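Just passing along the structure, written as structure tokens.
A protein chain is absent from this complex, but the other protein chains hold their places.
The letters A and B name the chains in turn, as written, and every chain counts its residues from 1.
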Amino acid sequence: MAAAAAFLDIGDLHGWYGESHVLHGVTMAVGKGETIAILGRNGAGKTSTLRAVMGILRKRRGVVRLDGADLLALPPYRIPRMGIGYVPEERGIFSSLTVEENLLLPKQVAEQGLPLDEIHALFPNLHERRNSSGTKLSGGEQQMLAIARILRTGARLLLLDEPTEGLAPVIVQRIGAVIGTLKARGYTIVLVEQNFRFAARLADRLYVMENGQIADVFATSELDARMSSLHTYLGV
Amino acid sequence: MVRAPVQGVELNQRPAGSRFASEEENMQMMISRRALLASAGISLMAARLPARAADAPIRIGVINDLSGPYSDIAGKGSIEAVRLAIEDFGKDAPGRPIEVLTADHQNKTDIGIAIAREWYDAKGVDLIVDVANSAIALGIQTLARERNKLVIFTSAASSDLTGKYCSPNGLSWGSDNWSNATALMRLLLQDKVDSFYFLTSDYAFGHSLESDSRAAIEAGGGKTLGSTKVPLNSSDFSSFLLTAQASGAKAVVLAMTGNDLSTALKQATEFGIAPGQHLATPNTYLSDVHALGLDVGKNLTFMQSWYWDLNDKSRAWSKRYFERMSRMPNDNHAALYSAVLHYLGGVKTAGSNEPAAVLKAMRATPISDMFAAKAVIRDDGRVVYDRYLVRVKNPSESKGPWDLLHIVSKLDADKAYRPVADGGCSLVAKK
Partner (left out) sequence: MVTIFGVPAAALYGQLLVGLINGSFYALLSLGLAVIFGMLNVINVAHGAMYMLGAFAAWFLLHMFGISYWWALGLAPIAVALVGVVIERTTLRRVAHLDHLYGFLLTLGLAMVIEGLFRYWYGSSGQPYAIPSALAGGIKLPFMFLPIYRVWVVVVSLVVCLATWLVIERTHIGAHLRAATENAVLSQAFGLNVPLLVTLTYAGGVALAGLAGVLAAPIYQVSPLMGSNLIIVVFAVVVVGGMGSILGSIVTGYLLGIVEGMTRVYYPEASSIVIFVIMVVVLMLRPAGLFGREKDSAANASPPIGATQATGMDDKWAAIGALGVVAALIAAPALVYPVFLMKLMCFALFAAAFNLLIGFVGLLSFGHAAFFGSGAYIAAYAAKVWHLDPLLCVLAGTATGAVLGLLFGALAIRRSGIYFAMITLALAQMVYFIALQAPFTGGEDGIQDVPRGMLFGVLDLQHPVAMYGFVMAVFVVGMAVLWRVVRSPFGQVLKAIRENEARAISLGYDVQRFKLKAFVISAALAGAAGGTKALVFQLASLTDVTWQMSGDVVLMTLMGGIGTMLGPVVGAAVVVSLENALAGLEFPITVLIGAIFIACVLLFRRGIVGEVQQWFARLSRVSN
């Protein structure tokens, strides 16, 4: 376990959708440059955690800090500007914007953002289809767009919510490769995944959530040892 | 007897947007209503003598449009005219306290009639004046007859009020559509303008003005090519004006008044109706001309009963009016002054409020005042006097903001108004 001060520090985070209490005191710490994955079955609270960090889940209580800065006190639109890139579960591609407009939508938050030509090189499809409506792309292409979009901003903390969901294995591989590259470049990545094998290949540590709480956390190296309990949590 | 200054008791009922004007039903309720009235704080003049029938206040109700398209024609000016009459009356002959009630009917028939009903039934109003809306006027004419009260119209122009809807309890003191229309149509026909197209305000007043005008046109050998009914309070007349233009008529008659008239004229200028076609505006008031401005209004001709600049008497009175209103009076304001003054004289002479007695006294007394040198109350309720044909001045001719009209000629009383036998009034004895 990294003893260094957490880059992303979540402490006793509670969250509600209306009257529904969905997060019951989530605690996790992500070090700078780490890649961690949050596993758990449907409804465990994984997406809600990310939404709570981003301010999409409005009713929250607890501690959320990025490099020491309190995120809970900020209005939602300021949170990305702190250097967080969010790829939502539904990908969040706007149909009323073209591919290029979708790509350029989020504001640049730091100079380390990938320049446009590099992005076009990394994702050539996006360049080709840049004037079509965002949602005319295939599922895989939309996922690429969603990732490309936040790379341009220079955000150093990436929150990826189920990036491989519903995609063909070949695309999944590609995305895995992209994330691997990002990891190598020192990005801090929080990956929410149901596909734990995919997650295990990329993550340093694995968190397991159940009923809105962290049920277990262990290093990827310990995965084999924890396999049976993991299967219980995931209901496989 | 104590002097009777005007009571500032203006129960200004302005139920804006309220279809909720309350309504009195019958005598049974009147007593409790009076009690309510008293507790509502109406200040009656402190009389030294205990209140007896002879000392009961005379109540005059002024109902018109205070906030809508006709608010400059009658409006607050009418209230001032009535006040002036009461002051002048009080000056010569101190007598009973006189109260004025005012209300804004907003051109809504149900509000106007409900107020009138309540005034007659519950508030002890003896006389309602002005009205400024022909549909409401017709309703009040019926009410006054039923309740045996009086009404004097000075700004309701339907000539049916002294024709088929005449009443022994109602007088028309101001101009009416027959008078305004006929003289003007005859004039135009004389000038060889013999084809007409009408743009008509779509309610009782407009319909009446159009039918009176058409009758005059036919009688004079002219032709009406068509007519378009225009909703009250329209903001854009362009389509209607275009239709009128396309008809090829030599004259376009704007059978409307107030705001609608000003707007239509303004847009008529925009669309170049004149000089290709003659613009006839039978029912025009000084306030309309002032609102229009001389650039747009110049050379319009129409009838007037009186003008502030007519003679010394009119100028003197108008000066007093101007001091209170900061505007010059219309001819209907002067007519209202004359009517109320004469009414009060009639009450004094008759010694009672009773309508028949008052009217008898009014008919017996000659009418001669600042408004008319000589006026006569006919059997059908029509008050007749000499009228004037006027022309709006050119901007170059005008020497002041209210120096707007030029008197062209005078029309004798017997020619200015519809002959008494022709109106179809049942009160007129067949000779």
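Quick note on the criterion: contacts are C-beta pairs under 8 Å (C-beta built on N, C-alpha and C of every residue); 3 or more make two chains touch, one makes a residue touch a chain.
Because the structure is a prediction, the values reported are computed rather than measured.
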Problem set entry | Touch partners, limited to displayed chains, of the chain removed from view | A, B
Problem set entry | Listed residues B:E218, B:D236, B:E397 or B:D422, member touching the removed chain | B:D236
Problem set entry | Touching the absent chain when the full complex is considered, from A:I10, A:A29 or A:V109 | A:V109
Problem set entry | Sole residue of B:T109, B:S195 or B:S398 that reaches the chain not shown, by the stated touch rule | B:T109
Exercise. Which chain B residues touch the hidden chain?
Worked result: 11-26, 28-29, 33, 36, 66-69, 71-72, 107-111, 113-114, 135, 138-139, 142, 202-204, 228-229, 231-233, 235-236, 238-240, 242-243, 245-246, 258-259, 262-263, 266-267, 270-272, 291-293
Seminar exercise, completed: Note that chain A touches the chain not displayed via residues 18, 54-56, 75-81, 86, 88, 92, 94-97, 101, 104-107, 109, 149, 153
